[in-house]
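Every protein chain of the complex appears in place save one, which is left out.
The letters A and B name the chains in turn, as written, and every chain counts its residues from 1.
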Amino acid sequence: MTFLVLQGSFELGIIYAIMALGVFISFRTLNMPDLSVDGSFVLGAAVSVIMSSGGQPLLGLVIAFFAGCGAGVITALLHTKLKIQPLLAGILTMLALYSLNLKVMGGRANIPLINKATVFSVLEKTVLGDYSKLLLSLIILLAILFLLYLFLNTRLGFVLRATGDNDHMVRALGVNTDFVILMGLAISNGLVALSGALIAQSQSYVDIGMGIGMVIIGLASVIIGEVIFGTKSLLRRLFAAVLGAILYRLIIAFALEIGMPSTDLKLVSAVIVALAMAMPVIKKRLSLVKRKLTVAHHEGSKRPNA
Amino acid sequence: MLKVESLSKTFGKGSNNEKLALDKVNLSLEEGEFVTIIGGNGAGKSTLLNCISGVYEIDEGRVILDSVDVTFFPEYKRSVHIGRVFQDPLRGTAYDMTIEENLAIAFAKGKPTGLRPGMTKKDSLLFKERLELLDLGLENRMNQKVGLLSGGQRQALTLLMATIVKPKLLLLDEHTAALDPTIARKVLNLTRKIVHEETLCTLMITHNMKASLELGTRTIIMHEGQIIMDFKGQERSTMTVERLIEQFEKRSGAVLDNDRMLLG
Partner (left out) sequence: MKKPLAALISVIMTMTLMFSLTACAPSKAVNSDNSGAKKKIGIVQIVEHPSLNTIRESLIKELQVKGYKDGENITIDYQNAQGDQSNLKTIAQKFVSNKYDLIVAIATPSAQAVVSETKDIPILFSACTDPLGSGLVTNMDKPNGNVTGTSDAVSAEKIMDLAKRITPDIKRIGALYNASETNSVSVINNLKDYAKKNNMTVVEGTVTNSSDVQQTVTSLVGKVDAIFSPIDNTVASAMPVVTQIANKAKIPVYVGADSMVKDGGLATYGINYDVLGKETANMAVEILKGKKAGDLPVKTMKDMNIYLNKDTAKAIGINLPDDVLKAATQVFGN
């Protein structure tokens, strides 16, 4: 694997890790499958590109985050106020976002950012040069990790985690779970949109189809991270999601290096996630088989004396 | 403290399974009163508690808690003043969070859910003290996830969580029913202790007729959505289980053949 491939995988992995953290909040912390991710990702990208074209790349990132929060709020309201199942609510938001995103993009399905300043281009001119993308993304990711960890340890963070576990308990303890879900989905989609915004500025374009399959990639990253790095503490789980996202990109790069056509990559993703999720079951089976063999061995060695 | 006026609740209105769960129930509890409720399956005991706490919306009537009409308050708003322990040991705690964290959330009851730290060192010390009083060794396991605790330990913890901020009303819904006898007795003793120390106004559903007469100061019997017997004081202290059954069958016209209640 060339250095370029390695660097590219890390660059992508770090930015997508932000999305993985967003998916972690909704799927794992709130225990709510939120499929609007595909739409929020593009929303963030679209806002980011439009604002960068207007000369405001940094502001574009900020507004992209809040736009994503808005998408999360819609999904939350569909679920809490209209009692629509979370899965369906997310799909409805994703559908609505498809049209909304096109509106944001002024009717065009693809907008390139040629010769416009991005948050990265400013740094690229400095001594950091080639590494500016890697470093800036890393700084943003670490800042988000820090803030997220702090947030999940506030009162709101505590009830957010508890709501995913047992919402009955949270309501019985005097907390408005509708509000908690609203906050949770808002932050989750905000992070996803921010990730999309960074990707768009990194690759200098936004395409209406670039969000397709994002939620699956996010889930795969979180799951791979959990299986490899464990779920013992909250901090560990946050890091696991991040490392899972980076590892996912490395696996794809590796598959491409050994010549696998990208059409097979989705199959690879599916297999990896299936394996990761089956790991606890596989481990159990293996230990059971081991015990059976040990018992059979003992029986066998006892018999001659009988 | 608690006044329930003409409370009615029907499930499945208009369908084949329509059931009148509560039929114009009237109930009044004084501050500090400890009331036990007993009754057969489908008598409406749990429904009554759920209507008081706001889990179910009521069809008719009013619920007044400490002179405040909470009839139209959503569940979480009422919960600020109500403590609950459920029958299912899994329902009162967040299994993926630690004992400390669960207590922290309970301790924040009534306070605004903002960005203040969820738990401080001071809080942690307080929790340790309270856990020691439970006498279950939980104070040494504060950093462990609740999922690792046994049913009885969970119920004890839920009880503590329900009372760590003194509630105006404590609702206990057969909270020892899912536990084995030794643990159940321990939790019941704990209940008696906490209710007595804090003089909590308590409504406890139990399936155990003996316990219903031994604990608390007043006993209510429900049948088919109505309160058919309600006694306290002298009448209660001289009541035996046999007489209770006799009275019940006379008043309700039904045979009390609920094994759990008779043998439990």
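Assume contacts are C-beta pairs under 8 Å (C-beta built on N, C-alpha and C of every residue); 3 or more make two chains touch, one makes a residue touch a chain.
Computed from a prediction, not measured in an experiment: that's the story for all the values here.
Taking every chain of the complex into account, the chain not shown here touches A. Of the listed residues A:I139, A:I212, A:L235 or A:V295, the one in contact with the hidden chain in the full complex is A:I212.
Only one of A:V23, A:V104, A:L156 or A:A253 touches the absent chain when the whole complex is considered: A:A253.
Listed by residue number, the positions of subunit A touching the unshown chain are 2, 4-5, 8-9, 12, 78, 82-84, 92, 96, 99, 102-103, 107-110, 112-114, 130, 203-205, 207-210, 212-213, 249, 252-253, 256-257, 261-263, 265-266.
Assume only the chains that are shown with their structure count from here on.
If you average the Cα atoms of subunit A and of subunit B, the two centres end up 41 Å apart.
The touching residues of subunit A, counted against subunit B in their complex, run 151, 153-159, 161-162, 164-166, 168-177, 179-180.
Residues of subunit B that touch subunit A in their complex: 53, 74-77, 79-80, 82, 84, 86, 90-97, 101-102, 104-106, 108-119, 161-162.
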